[in-house]
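The complex is shown incomplete by one protein chain, all other protein chains being positioned as in the whole.
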Amino acid sequence: MQPNMVKLNTRNQNSFWGILRRMPRAWIGGCLVLLVVLAAVFAPLFSPADPLQQFREGLSATGTPLPPDGQFPLGTDHLGRDMLSRTLFGARVSLVISFIANTTAAIIGTVIGVLAGYYSRAVDSILMRITDIILAFPAILLALGVGAVLRPSIPVAILILTLITWAPLARLVRGQVLSVRERAFVESARCIGARDRRIILYHILPQILAVTIIWATVSFASTILVEASLSFLGVGVPLPQPSWGNMIFEGQTRYRIAPWMIIVPTIAILITTFGFNLLGDAIRDALDPRTSQRL
Amino acid sequence: MTAYLLRRLVGALVVIWGVATISFVLVFLMPGDAARMYAGPRAPEATVERIRQEWGLNDSLPVQYVRFLGRAVQGDLGRSTRDGRPVLQAVIERVPVTIQLALAGLSVELLLGIPLGIIAALRPGSLIDQFTTVLSLVGVSIPQFAVGLVALYLFGFVIPIFPLGGYGVIPIFPLGGYGTIAHLILPALVLGFSGAAFYARVLRSSILEIANEDYIRTARAKGLGARAILNRHLLRNALLPVVTLIGLDLALLLGGVVVIEAVFGIPGIGLQAWTAIRNQDTPMIMGTVLFASIAVVGLNLLIDLLYLALDPRVRLNAA
Partner (left out) sequence: MLPRRGTFLFLLLITVAMLSSVLVGAQEENILRILSNADIRTSDPHVAYETETWPTSALFYIGLVRWNDDNTALIPALAETYSVSDDGLVYTFTLREGVKFSSGRDITSADVKWSFERMFRPETLSPTSYMFEAIAGVPAFIDGSATEISGIEIVDERTVTFTLQFPVWSLIQRFALPPGFIVPEEAVEAAGDNFARMPMGAGPFMLETWESGVRITGTRNPNYYEAGKPFFDGFEMQLGVEPSIGILRIEGGEADIALDFVPNAEYPRIVADAAISAQLLPTAGFANIDYMIFNTTIEPFDNPDVRRAMNIAVDRQRLVQILNGRALPAEGPIPSSVLGNNSTLTPWEYNPDEARALLESAGVTEGLTVNMLVNTDPTNLSVAQVLVADFAAVGVTVELTSVDNAQFLDTVINQPDTLELVLTNWYLDYPDPSNVFEPLLQCGGSYNWGQFCSESLDGLFATANSNPPGDARWAAFSDVEAAIVEEAPWVFLQHQANYYFTSSRLLIASDPATLLRWDASTLR
C-alpha cells in the first residue's frame, strides 16, 4: 500500500475518464468498435455495389464464386453478389440484432439474478425455477417454436436470441450476488439501516457489473453465430437480406471452392468481438481499478 | 440441510415438469402435420387421416397432454412416428454417445479455458493477457459447423491423422460399447474450443477480483509467492463462478453437440433430436427433451450441492 502522497490534480487523473484515457486497450477497442459501427452506419457509402445485386460477371463461367480481386475486393458469393457490400450491410443487421438482444438479455438476466440472489427464499425459488426451465429448454425447439408462431423476421430473430441468452446470465449473477451479499461491507450497510434498494444499487451492482460486462461482450459474438443456426432452421434473418449469420450459413458447405464466403464474415465477427471485448475490459477496469493490478 | 435438499429436489422436478409442458405445448402449436410427414406428400388424404386416428392426433391438447404425461410417468414414452421404434429405447441407446462427446467437449473447454484464464490473470493488461484474450475470443467467433468441416478436411483428408468423422468401435476400449478416442478428439476440440472463452474470461475476472481481497493481501504480506497464493488460497474461491458456469454450459453444450454430431456423423441424441424436429416426430422430440432437461437439471442440482460444499458462506445461508 502506497503511503498517502499528495499529488496535484489527482482528481482528474483518478476519475473514470482519466483512467480510461490512459489505457491503450480502451483506445484500440474503441477504435475497432468505432470502425465497425461506422462501417455499418455508412454502409451505403462504402459499399461498391448493392448487396442484393447478382452480377453476371460475379460468377465464373462454370458458375463458381470469384475470389477477391478487382471489381470485387472481397470476392463474390454463390449468386454473384459482392461480398464487401454484403458484409457492410450485414454489419447493420448483425450488430443491431446482437446488440439489442444481448443488452436486453443482460438487463433481464441481471435484474432477475439480483432479485433472486438478494431476496428471500420464496422469491429466489420462483425466479430460479423459471430461469431453470428456460435454461433446460432446448434452444432449437424454442427457436423453432417462436419462429413458427411468428413469421421469421429481424424482430423475431431478436426475440428468439434474447430468450435464449438471458437465463445463463441470471444464474451467474445470482451466484455472484449470493457471494457478495455476505461480504462485510454489505453487512455494515445493512447495520447502518440502509434500504434494500440502496444496498443493491450502490454496493452489490458494481460488484457484479464485472461479470455482466464480460458475459455480454463474449456473448455478443456467440449471438451472431447463433443467428447463423437460426438460418439453418429457417427462422434467421430472411434471405436475401444479408446478415453475418446467414452469410455464414450460405457459405458453410462451400469451404473448398469459395473459402472467402466464410472467412470474410468470420473475420468481421472477430474484429467486432475483439473490439467490444477490449473496450468492455477497459471500462470494467476503469470502474474498479483494483482488477487491473497485478497479483 | 435435508430440508434444503428436499426443497431443491422438488424444485428440480418442477423444472422438469415445466420444460416438458412448455415443450409439449410448443410442439403441439408448431405448424406441421406429423401424420402427413410420415405418410409422405404423395399419400392420399384418407391414408393420412387413418394415421392421425391411430396416433390420437385428432384429440385436443389437454387430452393428448394428459395421455403423454400419464404414460411418461410409467416410463412409456411412446413410439417414434418416423420409424416406429420405442422412444425410450432409442434415446437410451444413443445417450452414452452424446454424454461421451459432451464430456470430451467439456474437458477441452476446461483444459483450455482454465489455464488461459489463469495466465491472463497473472499478468493483467500485458501482451500475454491480450493474446489469451484473442485466442479465447477466436473460439467464440468461429462457426462450429464450418470449422468442423475444415478441420475434418485438413486433418482427416489432406493430412490423414484423424478418421473422417464417424464413431468407430475398438475392442480394447469398450467405453460403454462404443467409441474410440481417435474419433472423439477432433469433435471434442471443435466443440470445446468455442466455449473455452467463457471460462477463460470469467476465471480471469474472478481471480483478479479476489486478488484484492483482504486475505490475499495478508498472504502477500506474509511473503507468499504468486503461485503459492494461487494454489492455496485463490483458486478454490475463484473457481466458484466457473463451477456455476459448468452448470449453465451444459445446456449450451447440448446445443453445440447437435451441430458437431451432424458434421462428424456421431450417432448421439443431438442428431436424433434434429431429425425428429424436422419430421415432426412428436414422441421422439418429447422423449429427447425430457432426457435433456433431466440431465441439465440434475447436473445443475449437483453443481448447487458442490457450491454448498465449496463455499461455506452459501452453506450457512442455506441452513
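Per-chain numbering from 1; labels A and B assigned in written order.
We take it that a contact is a pair of C-beta atoms (placed from the backbone, for glycine too) under 8 Å apart; a residue touches a chain by one contact, two chains touch by 3 or more.
Predicted model only: the values in this text are computed from it and were never measured.
**Q** For the chain left out of this view, which of A:Leu34, A:Ile126, A:Leu201 or A:Ile257 touches it?
**A** A:Ile257
**Q** Touching the hidden chain in the complete assembly: which of B:Ile266, B:Val289 or B:Leu308 does that?
**A** B:Ile266
**Q** What residues on subunit B make contact with the chain left out of this view?
**A** Output for subunit B: 30-33, 36-45, 47, 50-51, 54, 79, 82-85, 90, 93-94, 115, 149, 152-153, 156-157, 160-170, 172-173, 180-183, 185, 261-267, 271-272, 275, 277-280.
**Q** Considering the whole complex, not just the chains shown, which residues of subunit A touch the missing one?
**A** The missing chain touches subunit A at positions 52-54, 56, 59, 62-64, 78-79, 144, 148, 151-152, 232-234, 238-240, 250, 253-254, 256-257.
Throughout what follows, only the chains that are shown with their structure count from here on.
**Q** In whole angstrom, what separates the CA-based centres of subunit A and subunit B?
**A** 21
**Q** Can you name the residues of subunit A that touch subunit B in the complex?
**A** On the subunit A side, the touching residues are 23, 25, 125, 128-130, 132-133, 135-142, 144-145, 148-149, 167-168, 171-172, 175-176, 178-179, 181-182, 207, 210-211, 214-215, 218, 221-222, 224-225, 228-229, 248, 251-253, 255-256, 262, 266, 269-270, 273-274, 277-278, 281, 284-285, 290-295.
**Q** Considering the complex alone, what residue numbers of subunit B touch subunit A?
**A** Per the stated touch rule, the residues are 7, 11-12, 14-16, 18-19, 22-23, 26-27, 29-32, 121-125, 130, 133-134, 137-138, 140-146, 149-150, 153, 194, 197-198, 201-202, 205, 207-209, 211-212, 216, 226, 229-230, 240-241, 244-245, 247-248, 251-252, 254-255, 258-259, 273-274, 277, 285, 288-289, 292-293, 296-297, 300, 307, 311, 313-314, 316-317.
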